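Heads up, this is only part of the complex; the chains shown haven't been moved.
Every chain is named by a letter (A and B) in the order it is written, and numbering of its residues begins at 1.
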Amino acid sequence: MYKTLLKYISTVLFFVSFGLAQENGENRIYLISLFGILIVMLSLVGIYFFMRFIAWMIKYSKYKRLKQIKEKKNKLRIIELKNNRPDIETVLAISSAIHMELKYKMEEEKAILTINKLIRPYSPWSSKILSMRRVPDRR
Amino acid sequence: MDIVIEFLKYSGFASVTWGHIIMLIAGGICIYLGIGKKYEPLLLVPIGFGMLIGNIPFLESAGMQIGIYEDGSVMNYLYYGVLKGIYPPLIFLGIGAMTDFSALLSNPKLVLLGAAAQIGIFLTFIGANALGFTSLESGAIGIIGGADGPTAIFLSSKLAPHLMGAIAIAAYSYMALVPVIQPPIMKLFTTEKERKIKMKPVRQVKKTEKVLFPILGFILTVFISPGALPLLGMLFFGNLLKESGVTERLAKTARNSLIDIVTILLGVTVGASTQATTFLTKESLFIFVLGAISFMIATSGGILFAKFMNLFLKEDNKINPLCGAAGVSAVPDSARVVQHVGAQYDRTNYLLMHAMGPNVAGVIGSAVSAGILLAVLK
């Protein structure tokens, strides 16, 4: 209950501050700041909706294509598939398994890095500068 | 013994002033913070050593062409890339080629936190103006609140080149000090209950989305704020090289050799540009104070906006307001701070992935802000 109230109050406050800034029209600095932050918001909100739209489009186009293919082949199988569609728990289990797998791989990579670190000794005898300028063969 | 006196005259001992000594110590502190405390060493070590290079006293009338502000000196040539704003877009190219935007794509409503934190930029802009800086200077000072070194250097090179040294050092210092500045503010503006909010796991992002994002995101943001073109163009270009899957060798070079070379040159020349005579001024002091305030406002802005958004969200969908602090960018330090503070109150709360979204959104947000200020003020 009180939340709805707070919600409205904050919204109102926001527009009041907006109006105040507008009043003070002669002071460009304030207006630039206000509209600046609004434009920043706008651009990121724009990204938000843009990307949601794209996500939706990708999903839709895939679904449509899938449907077309299936329809051509076997109507019965689609129904079967729908019934057998994996539930959300299964999906989560699989994805967490993949995640664990990746994590393991990451650790493996780290291990390799550690080994590399160990076998790179920084003494004057092995320093890269030695390999840069060579002593002639004939000596 | 004339020759002895002459040699002495050319030596650093003859030209040294207290200013030099103060700046040498400041350079030493930067290096210490980088190496000893491991605060952003890739930035602080080059900048710190650059401060040493820039503050070695010498007889300027000898015409040796060794000072960064002397025509024909090597440092002067390398500084050109800072002065003309060439290095920052190249760094953004590398950052784009190493950034994974899927955190942003998987939970897009969190991008608003990255936008809200930019309030720090604009309030500091007002504050600097009130303190007597011109509007151009104020814009350049305000961008410190964007918590993004390259963006700060780019904008100040265009709006207020004479303040660039102080602005760049302030921006990078506070970025390095994020783990010191942010936690108290995060605790001040949140309740313990809020800090313990757990967020839903993020969804998987498809490859097609990842490829389309840099293209469409670029067009959208620069249509709104064309001034951000050099920064966002390179950022999204680098990201496309990374995500396309067919230009991996270019992306690899962009995020390794290229960004490293530019980071070295940018760091050392920005450091060297802090010559005592031009750096130890009242303006620099103001810029440092305003920068600190800017960071605090930005952090608060992100957190409070998260709380504001929570008013409109259902119980099981609420945002942990700590994530708002990551909106200042300072990638990925502030996201790590969020994770760390969150874990202090609930060890099982894994906020890092959720904080990465506002974090990278903050980079875009500051670039857009810089573009707006460039367009309106220039």
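A few notes on this one:
What we mean here is this: a residue touches a chain if its C-beta (ideal position, glycine included) is under 8 Å from a C-beta of that chain, and two chains touch if they have at least 3 such contacts.
Just so it is clear, the structure is predicted and the values come from calculations on it, not from any experiment.
Each chain type appears once in the displayed model; counted over the entire complex in the file, the copy numbers are A x3, B x3.
Just so we're on the same page, only the chains that are shown with their structure count from here on.
Of all residues in chain B, those touching chain A in their complex are 105, 108-109, 111-112, 114-116, 118-119, 121-123, 125-126, 129, 135, 138, 204, 206, 208-209, 212-213, 216-217, 220-221, 224-225, 308, 311-312, 361, 364-365, 368-369, 372-373, 376-377. Of all the residues in chain A, the ones that touch chain B in their complex are 3, 6-7, 10, 28-30, 32-34, 36-37, 39-48, 50-52, 54-55, 58, 95.
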